[in-house]
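The other protein chains are all here in position, but one chain of the complex has been omitted.
Labels run A, B and C following the written order; every chain starts at residue 1.
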């Protein structure tokens, strides 16, 4: 059975794994990332791959990285969290490890993992939405990854859902990400605590009164424990998730939305309001089949598994 | 050279033409549509095709129709202007004329025409936006038409650009179509005339004071003649065109936007504000190549030419 | 005692009167206006003046007219309700009647009337606000009329109070006039009736269920009769009146606002919410003396009385 190494390069850590053709992980590695030193990251990645390749008959390497990716040229155009600017990545790693290396956007790689081995394994058109700090995604159309003419497609978190709305990490205002993400969840929760409202009691205790220290997992945990205000806050994120998904569906008409990322750990607290809002907002509702909403299946491994699967795919999807 | 008949089935008229492989129209026909009688339209289409096929060695027939189209099954799921509900169309026409018949959404067909023979002939990823009564479109990704899992993709006019905004013909509020279309242009122009504003003088004269009779072509004509208020109204539609296009580009990252439809006859009065707004709104601007904006090239023939081209294409794109 | 004829030229009627130096009207005349025939209006005005001048030893004539007025040149630049475009008015009337003629914007003339003979007679800085179909005004600063560099000053109804708000008669959106006027009162009242709300019962009866026939006086009368919904509607107009007045005060810091026009017949139902909103909104409140709000004193005669007073004033204020 063919094996590949999948690598997920993040701003703070690098995860790598040997993955087989069935999506099973045989061995893992994880090291800190040196986001400010572009060459050091290349060396770390190559070293991790080399170590894993010594232990397994690996045929190929798949790299997943946040940012605008030129997957044909194996270059990063621009990475938000790593100091890579228009930098060749596939080639230098390949030279160090002596294996073919493919490069893909991390959300695309995760989407591909969910598409091949996760809940979307039986559909041909799907949208993966990761609701974490940001709102990212990957799109599969008729079994092929949507990349766009310049490799910057599927930046779904940056459609504008509220003109002149909250500032987004991309610099614009009103992006879907500014409403349907963990960042939005934390912003609204901190605002609620800071307002002095008695409804924020559980959240206030969770952060010992320091609103600015409140985290997304704090809110998720409070919601899971039945705190009414936190359940509403998660539901608000879910509602925006559904509203934006209706925009995406107007363009893409997918068969399935696969929802991953840290906020998705709240499960139905997020998903049910999302589906309700989606059904209320979808254009042509009543005259069309509606996409299913499903929680992602591969968790944090989606990136490495998807990257490995892409490395083994031929032709490249 | 292979020939096909392209047919564009509208709510008030049916246009048909014999088209060759280079996109040239050899002969045309045009008849009124009987929107309330589903079977009569089938018969009219078949009769038009048969007449044209007698005069030319036609190999295939392409039908284009507004609505949600199941192109694989050759069925219309739902047509907004014709009383077709989940109705087989390709097969009955094929039986009457003895030729293979393909069925496609009309905006998709027009997009394909512009993609194969129009300004997008040298690109692989493009979005066709038709700014007429509504705002419709078609999407080509890596040389293939985007249809969606259920044939309802590329309904780009129904992404929401203003929460709780103007009511759209689809029943929702705030759709892109409610801001970037001829309907929006007319709504705003009538509002301006009805307000009694002196700025509306030229528009008031164009409709002899009857605001409710003002048409989109009236406004376009006044704008072309230099009327300042009409130029502003067209520019407002253009601005929204650019804003929505930035949403579409966040998802699709196309190489080109091709702008057609009646309002596009205003040319740069529409296009320049659209490009300005697009550049101001596009996520990641400055770190990515930007799509070109171009006026469509085939005019009202895009539908019949595109439908014919699709009928001759193998495999079906 | 010096006498002058004051003339108030409107779109549907022309009012004229002989007025003495104390603001007392000695004789009146009133004739229909032929808004579409510019020269006919001149002739009618001259005829009215000549008739009055035969009965009284009149020394001068003051004309008041809606629109952009070049009072130095005695020309109308632009009149919204009469077909005068850049038209000399003072000179042709003067030639026909053999008296000196001055021309002034009608709201300015009315403001001057209230300033000299009305409740503002003891102040030096005042703003006259007429709340009728539109929201107009006149401004007196240190005893001089504010006209602006081009005669278009004091168009106070067209400051923007709500970005992208309701369409105004001037063609813009969100003007003060679109919120603090009889037009706004009627729009909101009709909307309320049309909504089917049980609160609109009295208003629904006032128009026999035909929302589109409801008038401002209907709403004012219902409010005066104690109808709770109508009182709220008048109060909403009053609230906007106060909000806009705070903007005006930020620039002009007047000693008094004089409120006239048809809607002002509702008296304190309008004025109290206006003052409340003004005090809540005024910048620097608590650290500054506040302008008084007073109902106008001259009613519909303000225009003719003010025009006559301006004609007798030397130097022209």
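The working rule: a residue touches a chain if its C-beta (ideal position, glycine included) is under 8 Å from a C-beta of that chain, and two chains touch if they have at least 3 such contacts.
Note that this is a predicted model, so its numbers are computed, not measured.
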Hidden partner chain, touching residue among A:7, A:107, A:123 or A:170: A:170
Residue of C:4, C:63 or C:170 touching the missing chain in the full complex: C:170
Residue, one of C:35, C:50 or C:161, that touches the chain absent here: C:161
Positions on chain C contacted by the hidden chain, ascending: 68, 77-78, 123-125, 139, 141-142, 144, 146-156, 158-163, 170-172, 175, 243, 246-248, 250-255, 281, 283-284, 287-289, 291
Chain not shown, touching residues in chain B: 198-199, 228-229, 232, 280, 284-287
On chain A, residues whose C-beta touches the chain left out of the figure: 78, 80, 167-172
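Everything below uses one rule, namely that only the chains that are shown with their structure count from here on.
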Whole-Å separation of chain centres (CA-atom averages), chain B against chain C: 49
Chain A and chain B, separation of their C-alpha mean positions in angstrom: 34
Between chain C and chain A, distance of the C-alpha-averaged centres to the nearest whole Å: 61
